[in-house]
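See below for the structure under consideration.
This part shows subunit A:
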Amino acid sequence: MSFIIDYYNYWIVVFLMMAGFYIVISANNLVKKVVGLNIFQTSVFMMYISIGKVTNGSAPIVAEGITTYSNPLPHVLILTAIVVGVATTAVGLALIVRIKRAYGTVEENEFKDKDDLI
Partner candidate 1 sequence: MLILAATCIAILSVMILALARALKADTVYDRILGVNMFGTKTVLFIAVIGFFSGRPDFLDIAIVYALINFIGMIAVLRFFEYTAAEEQEDDTAKEDRTS
Partner candidate 2 sequence: MILETLSIIFLVLGAFFSITGAIGLFRFPDFFTRVHAASITDSIATLLIIIGLILRTDFGLIAVKLLFILIFLLLTSPTASHALAKSARHGGLLTMAETRDDKNKEAH
């Protein structure tokens, strides 16, 4: 039982990661691929934060009467990663909009066919 309590967090995170990965490789629509990529990304963030958690610890903001704090380092890394993640997502979405303009579609197989025509 304690084995499950020790590891369940990692397992569910791996499951989410794989769900995102599956969307990325199986979806044909580029917007859905971006959603899959974001799900994947969020699960990686969760992995980092789980590693920094200390049982019975508290948020790393100094307060009276609290002795154990969780590790602040993963929080810093992930905080900036989230903002950078949304910035790169925006670039990806902008590319999708341009692809739609150029090919008239955002389905992967359709614009591959059009590539062959040109």
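Here is the rule we use: a contact is a pair of C-beta atoms (placed from the backbone, for glycine too) under 8 Å apart; a residue touches a chain by one contact, two chains touch by 3 or more; residues count from 1.
Behind the choice of candidates: all candidates are chains of the complex that A comes from, given by their letters.
Quick caveat, the model's predicted, so the values are computed rather than measured.
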item	value
Subunit A: touching candidate in this complex (1 or 2)	1
Complex interface listing, subunit A residues touching candidate 1	58-59, 61, 63, 66
